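For this depiction, one protein chain was excluded, whereas all remaining protein chains were kept in their positions.
A, B and C label the chains in the order they appear, each numbered from 1.
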Amino acid sequence: MSTIQDLPLEDVLAEKPAVVNDFQIMIATVNGSGSQTANTVLLRAMFRMGIPVSGKNIFPSNIQGLPTWYTIRLSKNGYTARLEDYHVLVAMNQQTAADDIANLAPGGACYYPEEWNLKHERDDIVYYPMPVKALTDASDVPANLSSYIANMVYVGVLATMLNIELSYIEGALDYHFNGKAKPVQMNMKVVQAAYDWAQDHLAKRDPYAVEPMNATEGRLLMDGNSAAALGAVFGGVTFAAWYPITPSTSLIDALREDLAKYRIDPETGKATFAVIQAEDEIGAIGMVVGAGWAGARAMTATSGPGISLMTEFAGLAYYAEVPAVIWDVQRMGPSTGLPTRTSQGDVLTCYLLGHGDTRHVVLLPGTINEIFEYGWRAFDLAERLQTLVFVLSDLDLGMNLWMSDPFEYPDAPMDRGKVLTAEDIERAGRFARYEDVDGDGIGYRTLPGIDHPLGAYFARGTGHNARAVYSERPDDWVENMARLRRKWETARTLVPKPVVDQVSGAEIGLIAFGSTDPCVVEARDQLSARGVMTSYLRLRALPLEDTTRRFIESHERVYVVENNTDGQMASILHMEYPDLAPRIHSIAYSDGLPLSPRWLTAAVLEQEGR
Amino acid sequence: MSTIQDLPLEDVLAEKPAVVNDFQIMIATVNGSGSQTANTVLLRAMFRMGIPVSGKNIFPSNIQGLPTWYTIRLSKNGYTARLEDYHVLVAMNQQTAADDIANLAPGGACYYPEEWNLKHERDDIVYYPMPVKALTDASDVPANLSSYIANMVYVGVLATMLNIELSYIEGALDYHFNGKAKPVQMNMKVVQAAYDWAQDHLAKRDPYAVEPMNATEGRLLMDGNSAAALGAVFGGVTFAAWYPITPSTSLIDALREDLAKYRIDPETGKATFAVIQAEDEIGAIGMVVGAGWAGARAMTATSGPGISLMTEFAGLAYYAEVPAVIWDVQRMGPSTGLPTRTSQGDVLTCYLLGHGDTRHVVLLPGTINEIFEYGWRAFDLAERLQTLVFVLSDLDLGMNLWMSDPFEYPDAPMDRGKVLTAEDIERAGRFARYEDVDGDGIGYRTLPGIDHPLGAYFARGTGHNARAVYSERPDDWVENMARLRRKWETARTLVPKPVVDQVSGAEIGLIAFGSTDPCVVEARDQLSARGVMTSYLRLRALPLEDTTRRFIESHERVYVVENNTDGQMASILHMEYPDLAPRIHSIAYSDGLPLSPRWLTAAVLEQEGR
Amino acid sequence: MAANARVNEIGLSRNDYKGGVSTLCQGCGHNSIANQIIAVAYEMSLDPHQVIKLSGIGCSSKSPAYFLNRSHGFNGLHGRMPALATGATTVNRSLIAIGVSGDGDTGSIGLGQFKHMVRRNVPIVYIVENNGVYGLTKGQFSATADYGQELKYAGVNELPPIDICLEALAADASFVARSFAGDSKQVRELLKAAIAHRGTAVLDIISPCVTFNNHEDSTKSYAYGKAKEEPLHDITFIPFYEPIEIEDQEPGQVRAVKLYDGSHLMLKALDPTKHDPTDRMAAFRLLEEAREQQLFITGLIYVDENRATLPEISRLVDTPLVHLPPEKLRPPREVLDEINRRLTCCN
Partner (left out) sequence: MAANARVNEIGLSRNDYKGGVSTLCQGCGHNSIANQIIAVAYEMSLDPHQVIKLSGIGCSSKSPAYFLNRSHGFNGLHGRMPALATGATTVNRSLIAIGVSGDGDTGSIGLGQFKHMVRRNVPIVYIVENNGVYGLTKGQFSATADYGQELKYAGVNELPPIDICLEALAADASFVARSFAGDSKQVRELLKAAIAHRGTAVLDIISPCVTFNNHEDSTKSYAYGKAKEEPLHDITFIPFYEPIEIEDQEPGQVRAVKLYDGSHLMLKALDPTKHDPTDRMAAFRLLEEAREQQLFITGLIYVDENRATLPEISRLVDTPLVHLPPEKLRPPREVLDEINRRLTCCN
């Protein structure tokens, strides 16, 4: 086994006191090597120590053998944005090791398999070789299974070197394997061996360490896709149709699991739901629209390419006024783009999806809690408004683990919207599907199967009058579109309001949405440290409502921060508020990774000319 | 046969002197009744008399038996917009006769089949019964064919009553039947009989008449779809794939005819082109993209629903940088909407088509000449820019007959863009498909079949670097998108510039595009008569270029006029020029019909508070 | 006694099954089919409120507006009715779905969805009103057009036809039948069988387009020699035709039906004593042979009453999902509490 090398690190370390609970770990592996368990166990162990953490998986679009990076950020201040720097590197991928090491922050620690016989080229970092092969070989796990647990070596080594009590690791493993003793034990054996080895062989020469805190009590750690699925279950979803696509697939996987758990009829053992894997996204949304029309709470989940394929049906649902929920877990576009990288690039697309004069309600959750909430609330909105509701998540929110407060039970019964019964029609003596009885632009609908001679109507994407009869009359068209406009105004009053932190005296406002929230939160602190006070409005839905107008009016300059190339939300604000457009500026960037606070701070300072 | 009734019309007519070459005729029929020949013959006859005319067909989305209206406007001033009023009614559809007559302008003339025994309820119009059945029965056309020519009765009657010499009718018939004597003769017989009958039996009691002028000499009368097809032929199109959809179908019909005429290789008798009817629009655009990639000048034509289905491929072509041309002959949306009514509702859709950060070049022809020109120029632009070029026409431009100056032969050889030969590569010793060698954002491409070991590249919609190699690297993505942005800036300099009529001292500017031009032209005269001077900019392409910015800057208020509900072009201007957005106002309307000058004048006056 | 006065088992008159006035061409086969649907629904005493009518886009797809006004209808997108049907019938398994499509709708743009619907055995009577052309867009070839057929505007079709029945069979259809719009009796019989069928019942009904499929030269017909008149008018004139109606056909017999333009369609009624419709291989053979002989087999070609339907595969509760009360849909507060407890730090 390796001996400890002596490096002239003193100059670096001398200046650096211990850095506790405030750094980033980067674990570089290849995909298919099973590191995901090791990484999330590490993350969860520190979370259970009470330390605010966040983890991001940067993985390739293939199944096996390509570089994958996992970052774990610890932040005693509770920041969860992506840091550009990393301070502790676990280099498990020889292919990328040179780059990985080159980018390690000065003073950082580099763990790597000693089999590499790595040349220690940088003298401003600490190298820690790990006997990965030796330790796995030495484990009493059956030989054919030993490679399964190789990654546990770095878990054990890091536990020693960062000062993580093994009980936390064991707890995390227990959580990961759902309490199954055998895999927990087998993995723990390797962890323990590595831990012991490190105790004996490695001397701590870098400043990075963890310490228990009390900042995660009562919080949970979950990925957005799982939260969305759970939300949908509590939203009473009865129908989901989908077609697999990264990064939305795990949403439906979770949904199927949750439904099987919580929505099997106890009396009959049968399903109170159906989940259908369609042959493509046109099929998926078509099924969902059919189900929504028939009265179900129906949803699909997809990503950009699927959204593109749903364009025509989105227009039909808009114009025939069929409720359904579409989750777009965004990835990089245009086109197939980067299937395993994050972006907020579908904002304009979803908002306007469909040819002709089409415009959709879009929810923009920014936290795991909100994702859960919109998971059920989207159905209420869709049925109330009788239209599609898009929920925009993204790969970062959807597939990475985030801290969250516990989920809150829906605060009201399900709102099934305006659905007439046979009795209602009997009483009224008439029924006109698209009549604006209440002045809110929303007609009353009936469901197939209603037992009344006047109960049926004919849904279609072609021009129709208030009685749902085919019509090419100019006035019918104009009236119908005017009613849809009124419905849009109603939607403004029903969608979630933005979250505003208005700072008195702040000249500039920041507007953001979705997964960029952690970045904005941290950058605002950095900016304020530089003397730039900012207000902050986090959009949570389209159409916009008046809070946003007032926010913009009350700042001289407003920067719209988003993780795409074209500044799509800024464009929407420009087109919705032309009178305010000159003060609305875009700060947009997209390279596949979550936005970093350092970048945002610099971008704002630059635009502010500071 | 009918006798002439006496009506107390004197009060109406007394005030009205003869109205010559300045009124609108409305012919109400049912579709499938074959009136199209009669109507266009009438239109063309008057055109050949030297009178500026325009004709609009308002037809239902079925094949037989539903109401259809055809309007012919005569305007000695050369106006060609749709008038809301009509002054001469040919009522051939009993189903709509009541409404048709009710809407006839006071003092107008109503022709109808005497078989109806119509009650003459209005005393402010003139009724002229026509013995349609009697005259067709009396014709010596074989009985089984007589209904084919029934509509010629009103042609003959109108010829008498409006004062059209039969030689013009005959000339128009000759044109219509491509010089084939037999159908011309048979139709003329009925025309003549009706003409004679009217001479004998009808006394002129309304003021509407035509007189030869000299305002159409050297001009032609054509529908936009035919002009587009012809333009494409002169653009050297080699490949078209399509799927039938109203109102774009006749574009491809014309293209197939023209290609068969002008593009059969004289030596071999074989085709220098392929036109493939795809199984749907996804197939159509896929074939076109495949053909464009392989080096062909490839095009498709469709309408809104087809555009929706092309979304995913549009994103691929944008990002893989494949040239091709897409004609969108717009109809009413959302959804299937009104398939046989006109709209400019796909502007935003086409501009942004595709998920992710996608943005397309869009040409906006406003006249038949321009349609022809863009028919060929779109290929030059597509190949020069290596991207999709959308050409937005609409049902009004595409399917109705318009006057036009003769077509101009392309002013330059075909621009096939940056295509490397094997020799080029041999010379350079290298080839990198997406490298920005010239700083204009446009790389050099090669075509399959190039005979050089370094000549091949791999096209894809996923992330790639300058050498077209798959890449997930953040910097590759960012560089590629930055280059596409540069290409976009290059596009600005290459697309057709707007046409500007800047009126000194005009406070307000009007911006329009496409088929609304005639409406704007006429409304400007009406406005100036009301003391409102306007400048006018007609957009001819997206991306915008600086002329438009300067135009907006030089007016306090700018109104963007468009035939859709949401004011889509106004939105684009808002998002592209946020600094100018407050002065950019939307005037948008869409009811399936072309915009009327009266409506526009009123809308501007209202917004101006006058 | 007027027909209207009569009522069926559930007390409805034939009129109660009517639809709006057709806007299709006079003589269009699609109208005959709509009429047979009305007749069959009346005769079978279907509850119209339990019926849903679905369609794509096309002349054929307009049909649902012309029957069963008391039933909910959804005129969807071109070629995409199968998806709508899949969703609707899954969430309400008590509905009887009648889908009407065209050959363009099903065979061209919709082929993929059609086959996947068949494969899932979605409970629906899926009627293809097959005329070999795109009627509504004025006469282009559809994917079922005869090889070598000539149309005025579309030219000559050089592609082999897609056989809807063969496609259904290959996709494991549980019910495949073919008929001719003019054979009211057979259409009615097959409609009844289809409605009684549990899964997807594919009914390919040849329904000539009087307006655009006026082919003079068709592999379906013997040559029609009439010298063509010089056209006196253009395509915008559409003559009126009487619908074609044929008499009862003897099983096994081949019959030539004269179409509007004088061309002929060759039909052969299946002989049930000779063909076992539960034999898949026999069904393939039948279709392949008919193809070689350039004639259309009519009748019930294949049926499998045992294949599980999509709601069955999905192991749904018996109550239609859309009728489940809120308490069956939203788990109680305690369940979320328990989830939170399990998830939150640091148990």
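Note that in this section a residue touches a chain if its C-beta (ideal position, glycine included) is under 8 Å from a C-beta of that chain, and two chains touch if they have at least 3 such contacts.
These numbers come from a predicted model, not from an experiment.
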With touch defined as in the header, list the contact partners of the absent chain among those displayed. A, B, C
Of B:210, B:233, B:552 or B:584, which sits in contact with the chain we cannot see? B:233
For the chain that's not shown, point to the residue among A:113, A:131, A:171 or A:305 touching it. A:305
Which of C:16, C:103, C:167 or C:183 touches the missing chain? It is C:167
Contact set of chain C toward the excluded chain (per top definition): 108-113, 115-116, 119-120, 143, 158-160, 162-163, 166-167, 170-172, 280-281, 284-285, 288-289, 308, 313
In the whole complex, what residues of chain B lie against the chain that is missing from view? 47-48, 50, 171, 216-222, 230, 233-239, 241, 262-263, 265, 268, 270-274, 276, 278-280, 282-298, 312-313, 316, 320, 376, 406-407, 409-410, 413-414, 446-453, 455-462, 469-470
List the residues of chain A that touch the chain left out of this view. 31-37, 60-66, 141, 145, 147-149, 176, 180, 182-183, 186-187, 243-246, 249, 253, 256, 277, 279-280, 305, 335-336
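Note that in this section only the chains that are shown with their structure count from here on.
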Using only Cα atoms to place each chain's centre, name the chain farthest from chain C. A
CA centroid of chain A to CA centroid of chain B, Å: 45
If a residue has to touch 2 or more other chains to count, which residues of chain B qualify? 60-61, 305, 335-336
Residues in chain C with touches to at least two other chains are numbered 77
